[in-house]
Every structure is written in structure tokens, then in C-alpha cells.
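Taking it in order: structure first as C-alpha cells, then the write-up.
As you look at this complex, bear in mind that one protein chain is not there, while each of the others sits in place.
As written, the chain order gives the labels A, B, C and D, with residue 1 at the start of each chain.
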């Protein structure tokens, strides 16, 4: 949808994006501090007048050598890293500011958003008196109320606790799925990213190093170093087939059932589940007498080194790719090699709720 | 060291701390957004003139009915949630501002801190041109340069990527261990908290609900709901006994060895290792043919419900307490009950580097 | 000795020349400070270090005399001139009724004797009521001159002293019977009662040399 | 003691009010431009803006008189276009007062606009606010204190000044004779009693107004970066 081909230079830093295309859905922008994430967002919105090159939204050229669409006409919603609530307006009037200027555009109503982000108790307050996390929530609400054609979010949930995040993420998912607003989402938190995003873009020192579908990139051992060893891990999709009596939900993957803590979703829905490479244990034989319920038969497809002591093992389980990170010693002890059949053991509860979400590729296409 | 007995009320929010005592070392302040963490820090520093009550640092009374020590005489370093770098000064002069006013006080030199936080390339820059994470690093450096008697840090690493965090945490650990500066550390990130803190304080709606040694609180099933299910997990200490040829390090716990990816520390040092409850698999018999190397014999000491589908199992392995979170179904299948002997299986690499750190209770006391 | 003379603005240029002549003759110095008569009076009352005053009127020196300063004596008589730079040289005062004269400048009658004189002359010529709407006022005779000279007012009653020779257009010295004499009095102030320069300068004002200068600046002599 | 003629007071208030309003309309965009431009002309225009202050009011008035006079190009042009002279007219007074009070409007506003910074304006852009919209809904309210300062300085300065007004206006009762001239006249004619009364009226009235303005400003603060 959005194509960016732009260059901007500061003293000692250059952002350059060659033929970068942002697909619809949620694209996570992941990279180290100072790698140029915020700058890229600013370039897309048109806030960096110094940027040279071309930005186009579908057929609509926002910026090229001869033309420049000013930021307020691009229809972009922006959640700034530093919130930027208007200090002279109450929370209610900050929200109304956005709402009024987006009258008639399709999207959630003010009340919806106040509810979803639990902003009710804050409405009469001055932004200066809000806690860090409360400010973030207001800023998210305000950006959503512009009913943007595209949403740029710069670490929107960084100041929030896990519980708050868990409350807000479903709302963003609904936005993604029901309204279909494309989102470019900067985060240092891979759990958020995998839950929301279907595309992943890795940026390093001002250059896009990897860009592609989330599940492919996460299961790509080559991208693992860029993600950090703790974050590597595949995303698989499964169908919710049953809610069992003891509170577990049963999901059917391509090869075997997975049992996870109760998932509040209709039977038959497709779910995305992230399995961190470090949470997968490999066994040659199907083990018994273990508390782990989830044992997936798989075939080793690739083994690559991942640091001194560990290897990254890519497994194929039906159509799904799974990554497992095991010590060299274990790999040797098990005699792992490409093509070998084995069992991937996943602790059910090690799949964090934040890693589960409806598969929007299935529901929204 | 610091005792706080204070009350402050806003419209709709009240912070009240009764006989709260902060010990030396690092105390993590953990609580939901809006629970009063920043307010507590402000009260301690004396920035909230409206707070009524008593704050004392050892014998030195900072605030009571008749007396008020102004903030700049308390010798507190404060890393604000919103960094608050001086916009009219370069990074170098922001740092010098603190440095100059703390001349002659014991503590790290300007050069040390610039090195430790990698601020060198930013020195000539204006704060307004820094990225979010770069600002955080400068703010941390500036607070450290005041050579405080006590350090208050309000989500100092929230804007940083995992790699940066991993670079900065060791520096804070050295501060904790070598200089012994007490730190009150607000964070939503339990990995940081467990790595740094030896005390944990949980705050909810303006009240301190739990406060105690970190390892005790983390292994306390009663505190688990307050921490969030993903965060519960015990911290155990172990001695680094060997660096093995395949890159693993061997640590001796009270009962069995643990093999972790290489730990860069001297042999014989004590290490703190966090094992998330959700990363522990239980087995009745010692399993074989698994990629998991770490199998600890343990005895079930307590089983408590943790949501609909799961139970929290507390295990005793020698002197260490371990928590395991398993599904009800697994618990039933294994026939778990208090007093039962079993094996706790921990994937070696599931212990994240951020969860390992020198045990300062051992080295610093 | 050096004396400080408070001089009404309309006489400032003449006074400066007189001071130079006086110094050449006697070796005494006279410094000139100017201002409106009313302002000078307020300052004298507040203890200003003025040794003598050359007023633009007779009333103020009389008042000062009554308040215990020296004796007032006239040094010059102001001549009121009607000036209309764009009118032909041979016009008459009735030209003020002409539509091409949109504004007529006079000094503020409440503040400046020239203003009172202008008002009196207009009244006696039975023109005043007809041209009331055209009247604009300067606070003193200097401002009044500026109003005419700039072209903002097409005509005005000014001091002949202000014209200083370079006349364009219609200039008519208003006949003295149309307005009360503009007697300008000088007075030795209490501050200057022992100041030889001050006393000397007052005496010098009556000398022939001084009277020549005063006449040259467009004043009649007392 | 009888109350002196209060006509000049109303005229003065009208002049001060109109001058301030027009100055606001003219000065706010200029200050806004100055606060944000990267033009090399900026220091030049800033310096020019402060310049009217340097000349004594009467002298500035004198030069304006020359400029406004129908004999001058500008003054003549004005007469041609409007049929009226700028000199001795209320319009002329307003223009002269505006010029003289320009620095008091522009400078505080410029400094307040600069203090607002770019961040909130960028935020407004991303909320679909166009340039004018941003100016009125973000820049102006955030620079509120600067507006207060600018308005108070401009208004009171126009109330009190008369040097310029006197020269250009010709002190015509009911038309260009403002209260400051009236008080001045009383002082000059040694009519101190009337001067005291008028000055007292002006002071009390102004003080009451200012007190009200500042009290309201305090009671209804518009947020602000505490």
C-alpha cells in the first residue's frame, strides 16, 4: 500500500529506504535504539521536510521531487513516543480535538474508544497530572479518533504494565481486523509484535535489513540474530477445536493437538500461536510422564549455529515451521541432523496469552 | 535505611504508606500503571510539597510535621520517567551539570559513566535531536553523576531495546555491588527487576501490598497474582563451577548441576538465576532422551490454584524454592500432591541472560 | 559664573544666540534648558536649579514673583503670523473660509499665549465660528509650526519668530489690535539670586546688541 | 469640585481598544512568522519591529505627520483613495498608535510562540489540523500568557502615550483629544486639581481593569506545562 524510497541525513546518521513497501495489516518495525524507527515514522507522516525522495500511498503520491502533501492531509494517525498530549486541554478535549476533525469518517466512536482504553475516569484531568501509562493510553485514544487511513505507533505500550497491555491489545486487533487500518508499529517488545503484526520489518543503522511476513521471518534462522536470541521463535496457526472441562482449550495444528489455557474465542476460529525457540524441547522419542501436554511430531529441516553454546533448529510440522534453540551439547547428544524425525515438546502454559491472537490473515482477506 | 510514612491525596487517588521501610540494595517497585509508583518516588525526593507525614533516611529526618529538607539537599539521584534533560544544554553539559555539583563525592567519574552508557557519540548533541532510547541513557548517566546517596529510577530502561538493556544492567549491578548505593527501581519488566533487585515492593492503588526479599516474594504463590502469571517464578542462587568446552557453563545448585549458556563470570562466583514458573516442566521420573539438560530433583511443598486451567506448584530443591506452573490436567495426570518427590525440568536456554546476575547478597554484605 | 536659564521653547534659538553674545562680552556662561512654560513652572516649584527664566507669557513670571522669586520684566513681544504656504501671496484672512483650507493650526489656547492670541484674532475677525471645525491644535507654537510646515494643515497661526525669513505663500502679521499683546517676561529665580551670570544675562537682554538679535528672530521689542 | 470633561476618556478607550485589536490582527501573524521562519531576513525584521520605540514619541509623531500629510506621496495617495486625510483623523491616530505600539505586541507574542515549540504543532498536524487551525487551537492557547502580556502592554501604552497622537491628531476635542492630552494640559496650565482628578480616574479605572484581567487569568489558567 505504502511505498517509501527516501533518504534523510543527520550529522552521523543516515536513514535510507530503497523500494520499501509496507503491506496492509500490521507491520512491526523492530530495531535497536537509535536505528531510525522514529525517524522513519516521521518521514512517512511528512514531518521531516528535509527528507528527499518519494513516498506514495497507493496511487496517491505524498512526496516526490515536485510535490509534497502536508502531514495533515495524509490521513495518518500518529502515536508519538513522547505522547504529546496538548497541555492546555483536558483529556476529554484532547480526544475531542481529534474527533471533531475526523467527523464523518468511518471508524470507532468517541465512546467506543473511551471504553476500550478505559479513559472515562481521566476525562476531566489535565495531561500534566496523568501518570506515564495514563498519558500513553490517552495518546493512543486520540490517534485512533482521527480515524486514520494508516496508523503509526511509536512504542505506544512501553509505559504500560502487562495487564493494561493485555486490555489494549485486543482493541488494536479489532482495529486491524474489523476496520482493516494498516498499522506501522514500533516496539521493543516481541510479544506485542508477534501478537499484532503480520509483517515484520527489521531496521538497523538507518537501513531496512529484513522485511517480510512475520511467520516467515520469525522462523528464519538468518533473522534470529537481528531479533535477539530471546525473541526468535516461530508463529504457527491452529484451529480452536474445543474448550475442555478442566479449563484448557484444544487447538488443532497441522500435525497434532495443542492444549493451551482457556482461549476466549469461538470454536472453529483460527488462532496464531507464538512458540519461542527457547521454549521448545526436542526429543527423539515421544516422551511420557511429563507435565508438558503438547508434543508435536516434526522433521528437522535446518540446523544453524546460534552463538557458541547453542544451535537453532528449524523443524517442519506439517505446513508449520517451528524453531527450537537447543544447546550444542543436547544437539550432539540427540544426534540431530537435517531430515531427522523427532518430537517438539512445548509446555502449554509457556505460550503467553500475548502470543495468541486471532489469525487475521484468515479472518481478514 | 529509608522509612516512609506518608499520605498524599489527589482527587480520586490517595497514596498512603504506613511504616514502609526501604532496605539497602535494590528495591524493585512493581505495580500497575497509575498505582502510584512515580508519586511515591516524588514523595521520597521531596518534590510533592503536599505530602503529609514523615520521611527519614536513617537518623536524618527529611520530612515531618516541623521540618522539611528541600529536595536538593537530600542527595537523591532521580531518573525521571520523562527524562527531563535540559533542552538548553548539550548532552555533555547536561552531564557536567550533575558532575560539577557533586564534586568531591565518592562515585564513578564522568568518563566512566560516558563509557558505561556509551554516551561518547552523543556528547555534542542537543537533547531534542536524540532518539527516545538515547535520551533515557543520558538521563541515567546524569542521575548517576550526582553521586547520589540513593537512586530513584522511574522506568529507566523502558525505551531501550534488549541489547542496550543488556549493556546497561551490568553497570547498575556494579553500582549496587561496588558502591552500595541503594536503588528504588520502578519497572514493568520483571526480567530487569529480578536481575537487579534483592527486594520487591508491590504497590496497588496507592498502597503497598507486598514488600520483602525478592526471592521469597517471587516464590510466594500468594504474590503471584499481583505479579501476573507470566512473571511468577523463583530466583535461586548457584555457584559457577565450570566453563565447559561446548560453551556451556555449569552451575551447582543445592541439589543438582544446571547447564546454562556461557556466563562471563569467575569460577566460584555466586549467581542468581530466575526460573519462570511457566518454564518448568514436572516429571515423576528422571526423563531421558530430552534436549533439556537441567533436571532438578525436588519435593512438592505446596500446590495452589492459579486461574481456571492451571495450578502453581511450589517445590523445594534443597534450600531453594522453585515455582512451576502446570495445567490442572497435567497436575492430575501426574498425581501431584504436597510432599511428593518429582523432577523439575528446566530448559537450559530458557533462563534468559537478563535473569542471571551475580548474587549481591553474597558478594555485598 | 555659569547660569542655567529655563527658556520657553519658542525663544530657544534666539536665547542660544544671545547666550553666545553674552559670553563673548562678559565671559560668563549661560546654559539653556527649554521646555513649555507650564513644565518649567512645575520644575521650578519642585526646586529645579534654574537661575533665571525666560517665559512665553507674563502670567507665569508674575506668579513666580508673587511666590518670592525676583522681579519680572518683559524681554520680547511675540508677533502672531497667519501663514498659508499654498495660498497666493496676496490672499486675505478670509481665505481661511476657502474649501481648499481644510485644517487651520493654532497653538492650544489653554497652553500657549500664541494660541489664545490666535483665538482672539479669529473671533475679532468674526471667522472663528465659521472655521471651528477646521481647527487643529499643537501643544505649543513649535508643534503648530510643524503642523503647517508639513502640509498637514493648510494654514495656521504661528509665531513670526518661527518663520525666520524663508516665507512661501501667504504670510500675514496679524494686526496687533486683534489680540492681546503677547508679552514674554523674564525673571530672576531664587536659585540665581547670587549668580552674577544670571543677573548679567537679564541686564544683557535689554542691551542694544541683544535687542537687535531679538528683533532679527521676529519679535517686537518691549 | 466638579468632574472634568470625561469625553477624552471614552475617546482614549476607543483608540486604545481599536489600536490593540488591529495590532493583534497584524502583530500575531507577524510574531508567528518571526517565531517560525528560517529566513535570513528574520533579524532584520526583528530589529525593524523594535525601532519605533527608539524615537521620542513626539519626534516619531513629527515624522508620521510629514508622512501622512497630503503633500507626501503616501498621504496624497491615501487622500486619493479614501477621500480623507490621515492627519487629524481618528484613522490616522490608530495607524500612528499601532506603529508606535507594534513592538509591545510583536515581541512578547514572538517569544511566547517560540516557547511553544514544534512538538505540539506536529501533534496537531497529525490530528488533521491545517495551518490556521493549528494556529488558533494550539499556538494561540499555549501562548496565552504571551497574549496577555502583549495585550496589556499595547493597551496601556496606547492609553498613556500621547506624543505621537498629539502630533498626528492635532488634539481636536471629541475627535483626537485623548485623555492623556487632557491631563497633560491640566499639568501644563498649572491646573493641578483637575489633573489630579483625571489622573486618579484613569489610574483607578486602569487598575480595576488590570486587576480583573489578572484575577481572571489566574482563576482560569489554561493548563500550561507545569
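FYI, contacts are C-beta pairs under 8 Å (C-beta built on N, C-alpha and C of every residue); 3 or more make two chains touch, one makes a residue touch a chain.
Being a predicted model, the structure only gives us computed values, none of them experimental.
Of the chains displayed, those contacted by the omitted chain across the entire assembly are B, C, D. From the options C:31, C:100, C:132 or C:175, the residue with contact to the chain not on display is C:31. The hidden chain makes contact, of the residues B:128, B:222, B:242 or B:267, with B:128.
Seen across the whole complex, the unshown chain contacts chain D at 42-44, 46-48, 50-51, 53-60, 62-63, 103-104, 107-108, 110-112, 114-115, 117-119, 145-146, 148-149, 152-153, 156-157, 159-163, 180-181, 183-184, 187, 195, 199, 202-203, 206-207, 210-211, 213-215, 217-218, 224-226. As for the chain not pictured, it touches chain B at residues 45, 47, 70-73, 75-78, 80, 82, 84-90, 97-98, 101-102, 126-128, 142-143, 146. In the full complex, the hidden chain is touched by chain C at residues 4, 9-10, 12-13, 31-35, 39, 42-43, 45-50, 140, 142-143, 145-146, 149, 162, 164.
Operating definition for what follows: only the chains that are shown with their structure count from here on.
For the pair chain B and chain C, the distance between C-alpha centroids works out to 90 Å.
The centroid of the Cα atoms in chain C and the matching centroid in chain D are 35 Å apart.
Separation between the centroids of chain A and chain D, computed from CA atoms only, is 56 Å. Among all residues of chain A, those that touch two or more other chains are 82.
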